[in-house]
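A single protein chain has been removed from this complex, and every other one stays in its place.
What follows is chain A.
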């Protein structure tokens, strides 16, 4: 029972106030701006959206792209998860590396490196052209986008399906077989229907990510109208003017994502099956041709996932001119330039990522503790507020923050603070989710024991709860570090002079066709992400994933 309102009440109020200022207020500003006209309220934005064929095409293309990538990612992720969960074969341990690739390789680098391989001047493109006279279709456009996004996003479906299959109660399959179904029938009539909601939940996450995707869309989009790019362009065009169009397009994106998340929460998550005693059937050892086939498949997926790393590192240490990388040469010029004259983005990235990670995790620990352990009407409100950013794609978040803090009493545009706020808000739902997951496993009696032994509540939180949460906090820390360093879509909107980060620098170099400097920055970025993670995983024995 609460004896006094303080200190938890005060902390809850503080958390709500922070969220209101940096999430709710920017969103409301955005909504207000989209419905503003010459004389107060107006529907110019919506009218123009509905009257412009290009915008409608953008909406349609975005949905088509979302569905295409989601289907492709499901077709890759689900069978792959099934094979990994149910079979044992040579080289299987390599699959543990797959989620790592998603964490440590920023989208912008995946995109850039595939351009180095399959782009107009890519080495595979050129090799085929020179040796066999085969002209590959352009990598820019639908094909390239779907290919790269599938590679970037299939892990979500793979990991979700794998977790569901590992929690599957094998007795259900035995029951089906005992009732006269063949093994194959059993898979389709028992296993798939049971794990289908889990697959669908993750597929819907992928869809929302594709809708909000910026890096791949803008680099490979080849002027195909897409909402995220149109929103960004409207923001750039309306700089200094009335922000009606950017706000309207942002609102359309939010609505699209919100609908999907609503359906997911309301209809799909309810169908998630809780297994009473999940003892998944043991993996079957397969040898001979099937084993070889599975091993080959794993190898291909692992290679495709890590190829960007290799490409980018080789390119970083090669001679290059404009979009041309001269493969087979060696040069330190690119790296040298990145570390001397062009060092600012590196320093900025390090600075922002460390401050944002520290602030974001501290906030996540406090907020998740309040939400899980100090239930009240106020913490319930906080619980809703902190997941709000899930509906806001990076570009939209950036636009909302710029609009909210461009004028008035709090002008933050162009400051380092707005960059940090952007990173913290963007990551908040995920950090809080991982911090909260371990809190559910800490019984209340643990805190009560400490208090009964004479330690006041707030000190108990620090001495008892935080150490027990430590493992999950540490992994949230690592994930936030990586994702903050990789963040492009929101930071490219809010950044100003002198605040350029590594992903922004990489994007600008790629955009102007300078693959050499882009690769050098990309190599540095990967090192900045990987080295601290590797060190902390080693030193702190962090387990990054519940499922390996």
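In this section, contacts are C-beta pairs under 8 Å (C-beta built on N, C-alpha and C of every residue); 3 or more make two chains touch, one makes a residue touch a chain; residues count from 1.
One rule holds in what follows: contacts and distances are computed from a predicted model.
Q: Unshown chain, UniProt name, "Glutamyl-tRNA(Gln) amidotransferase subunit A", "Iron(III) transport system ATP-binding protein", "Holin-like protein" or "FAD:protein FMN transferase"?
A: Protein name of the absent chain (UniProt record): "Iron(III) transport system ATP-binding protein".
Q: Touch as defined at the start, partner being the missing chain; which of A:287, A:417 or A:449 qualifies?
A: A:449
Q: Of the residues in chain A, which ones touch the absent chain?
A: Given the touch definition above, chain A has residues 1, 3, 443, 445-446, 448-457, 460, 464, 467-468, 470 touching the missing chain.
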